[in-house]
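A single protein chain has been removed from this complex, and every other one stays in its place.
Order of writing sets the labels: A and B. Residues in every chain begin at 1.
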Amino acid sequence: MRLQNTLLGTAGLAAFLLLGEAVPRLGVVKEEYFPPTSRIARALADELSDGAFWTALGDTLTGWALGLAVATCAGIVTGVLLSVVPYLREATASTIEFLRPIPSVALIPLAVLLYGSELRSVLILVVYAGFWQVLVQTLYGVQDVDPVADETARSYGLGTWARIRHVLWPSALPYVFTGVRLAATVALILAITGELVIGAPGLGARIGVAQNSQAVPEMYALIVVTGLLGLLVNVGARTVERRALAWHQSVRGEVAV
Amino acid sequence: MKRIARRLVLVLALPALLFAGWWLASANSTDVFWPPLRTILKTFPDVWTAERLRDDVLPSLWRLTAGYALAAVAGVALGTVIGSYRRVRAVCEPVLEFLRAIPPPVLIPVIMLFAGIGDTMKVTVIASGCVWPILLNTVEGVRAVDPVMLETARTYGISGPSRLRHLVLRSASPQIFAGLRQALSIGIILMVISEMFAASNGIGFTVVQFQRSFAVPDMWTGIIVLGLLGCLLSVVFQLVERRVLAWYHGLRAAARRSP
Partner (left out) sequence: MQELLGVSGLNKVYAGSGRRVEAVRDLTFTVEAGELVCLVGPSGCGKTTLLKCMGGLLTPTAGEVRLAGRKVTGPPPGMAFVFQEYGRSLFPWMRVADNVELPLKHKDLTRARRRELVADALESVGLPDAAGAYPWQLSGGMQQRVAIARALAYEPEVLLMDEPFAAVDAQTRADLEDLVRRLWRERGITILFVTHDIDEAVYLGERVIVLSASPTVVREQLKVDLPEERDQVHTRVAPRFAELRTHVYEQIQAAKRGAGQDAVVTESSTPPLH
């Protein structure tokens, strides 16, 4: 069954690539707009042998990693703080519900004014978008703590800090991981988008350059790279989550929020 | 009564506090980029006139609606087909995983090649970004239809369109809505970005114009409008979801009471 699925999947991928080759070759769409797979593959090979490409990739990954790290720390600390301090959770609920749906790209003009086309502009977007994912999942996680376990800890006279460390944190951890995984995906999207729109150095900016210089195959090659990067982040985050939570009886799905 | 009052205080206290904080902190601001909140609010009615709502906000909303609806129809239809057949799913899965992983905004340059810079481009961009969460969630939902329900439908001769309408799509609707919700935030982002790229009207276009002409308070009002729009659409979505999925929330609550 598994082998069969792999074979079918490979066949699907091969068909997809072949279709990409055949459609422009047969003249269904213009080759200038949609280069055949082989042409994109050649452009991709050229990119990979270009030092500037690797610098751009590095820039993108730096923005992504930094933004994700800041968003994760801020999200977790805020989440735990809001849950531990009495009344804070209720008092902030409406504000969170209001701020969360604000599209992060609304901040683009502000970021450009403040920092121009620098890494910091991109970071604002990445942190803003990633923060909510981690925060909301952390809040759900803390809410899900078994009240009996918490009562037990209280009755044994554990202090606030000990309770956070031994009861709250382990129970909330699976949720936090889910939040980080979601944030990792969103952060990559926002990092590349920011570069594309603002022009901060990175893969996104390189796509913009390729677009402006009519280098269509290169543009496609770079888009393929962003897709592969996204895939890598998805699969990587899921693997880390599964490994890290192997001890947990149920690695559960994310909360639909 | 007292409980309602308490809730009201909890709901409104922090927003009021933040507003007051912003107001006071920015009151004497001379920083060009952080104008006093008073200035921003005073600018607001001058910028967002009825004319502007008609010429900029409505076109944006139209593009969003068209792209989102297109994505919803395509995503649910394709997702139902892919989710119903195991082999089709196995063939499509790697390709779908890859396509989903592409950050949607990078497709804007590609779509501009084909569709120019008009409304078609923007609608296509929005649709092409929104379709993935809807599609993938529909696949999962359709896959997870309870086998006992499927057998019930078979024994009672419920088949074809009736089976699709009364069983498969209804059973998958919680997942479909989860996808629609993710797609909504992606849709708003793409609406703004596609207008920042190339447009002659729209909210995204307007905000970037303000930024380029250093009309900072005007730009701030634009950011506020985008924020309000995001919240408004999210509230509307929640209302619709709560209506359509009333049975699902009831079922979950019932299951929680008696595990």
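Basically, contacts are C-beta pairs under 8 Å (C-beta built on N, C-alpha and C of every residue); 3 or more make two chains touch, one makes a residue touch a chain.
Note that the coordinates shown come from a computational prediction; the quantities given were computed from them, not determined experimentally.
**Student:** For the chain that's been dropped from view, list the shown partners it touches.
**Tutor:** Across all of the complex, the chain we cannot see touches B.
**Student:** Looking at B:Ala74, B:Val88, B:Ile117 or B:Ile158, which residue reaches the missing chain?
**Tutor:** Considering the complete complex, B:Ile158 is the one touching the chain left out.
**Student:** Of B:Ala13, B:Leu61, B:Met149 or B:Ala198, which residue touches the hidden chain?
**Tutor:** B:Met149
**Student:** For the chain not shown, which residue from B:Arg87, B:His166 or B:Arg212 touches it across the whole complex?
**Tutor:** B:His166
**Student:** Pick out the residues on chain B that sit against the missing chain.
**Tutor:** 146, 148-149, 151-152, 154-158, 162, 166-167, 170-171, 173, 247-248, 250-251, 254-255
Simple rule for what comes next: only the chains that are shown with their structure count from here on.
**Student:** Once bound in the complex, which stretches of chain B touch chain A?
**Tutor:** 10-15, 18, 33, 87, 90-95, 97-110, 112-114, 174, 178, 181, 185, 188-189, 192-193, 196-197, 204, 207-208, 210-211, 214, 216, 219-220, 222-223, 226-227, 230-231, 233-234
**Student:** How about chain A: which of its residues touch chain B in the complex?
**Tutor:** It is residues 4-5, 8-13, 15-16, 29, 32-34, 87, 90-95, 97-110, 112-114, 188-189, 192-193, 196-197, 204, 207-208, 210-211, 216, 219-220, 222-223, 226-231, 233-234, 256 of chain A that touch chain B.
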